[in-house]
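Shown here: the complex without one of its protein chains, the others still in place.
This part shows chain A:
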Amino acid sequence: MEQAIVMGHYEHLLGIWSAPASCNGNTAVIMVTAGMLHHAGPFRLHVDLARGLSAKGIPSLRFDLSGIGESFGVGVGGRSLDRAADEIGQAIDWLAAHHGITNVILFGLCSGADDAIAVAMNDPRIVGVIAMDGCGYRTPKYYWHRFKQHYLPRMLKPTKWHSMVRRRFHRNHTPTSLTPGDDIREFPTRDVAESEIASLIEQGTWLHFVYTSGVGDYYNHSAQFAEMFPRLKESSSVSTRFFPEMDHVAFLCEDRETLVDHVTKEIAAKIVRTEEPVVLQPS
């Protein structure tokens, strides 16, 4: 069952509440806006994920932050992290008020991952975070992998030389109407990130980091997470998964299937199954 909703302090946030007929406990997933993308997600990733979760008895909410997708651009201003925290908080309030949800898991891709971790720091209702292509920091081994996996194949590929020469000598003038906006992500320093994650673990939040080769400019091998955050590698509350062939938004249908399958299984495994299935409160 899916329900289209309008929520928020100003009736300005739009989204979809997706609920199975019955669910396990009082936990739901919120899909955090990825960059400037609509809440359906890139290539309907969030729709597929919601359906996958629903099939496992897990309800979810996908919605747009203000000024993005369907939501009205009121209340926009200040730092985007603050806005995201405030509006995700409003979404959790809605879940609590309408469906008695008290525990929330955030799934965030790209800037959505950054927002998810930042919000979880200050909201104890968030019990878990799945961060896809979240923050990352180059390590010494990163550079070896970068050469082997990125530069070498391209050096051996004549078409890449051709396109490089073409870019060098035939600079395109993008019309202003098509100039892409800067999607600037500012990661905290590595120490700060490590402390934030440790702090989340301490307060009982679990985290699962998914990385793809789409962020190969800062993350490119499966062991990199442990190299980045050595303090965290022994923690059972943090796990990672690296998909070396997948791109940043799971462009191919088979990649999306893999991703959705992985994320739903990960979430389902984390949700405490001690409670009996309950029928959700009607809205």
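Heads up, the rule we're going with is that a contact is a pair of C-beta atoms (placed from the backbone, for glycine too) under 8 Å apart; a residue touches a chain by one contact, two chains touch by 3 or more; residues count from 1.
In this section, contacts and distances are computed from a predicted model.
Here one chain is missing from view; checked against "Sulfur carrier protein ThiS", "Peptide ABC transporter permease", "Tyrocidine synthase 3" or "Cytochrome ubiquinol oxidase subunit I", UniProt names that protein "Tyrocidine synthase 3". Only one of A:K56, A:H150 or A:R241 touches the chain withheld from this view, namely A:H150. For the options A:H38, A:K56, A:R125 or A:R190, the residue in contact with the chain missing from this view is A:H38. The residue from A:A21, A:V192, A:L252 or A:A269 that touches the chain not shown here is A:L252.
Although one chain is hidden here, its contacts on chain A can still be listed: residues 2-6, 9-12, 14, 16, 36-40, 42-44, 47, 69-70, 72, 74-75, 77-78, 149-150, 153-154, 157, 159-160, 172, 174-178, 180-181, 213-214, 216, 244-245, 247-248, 251-254.
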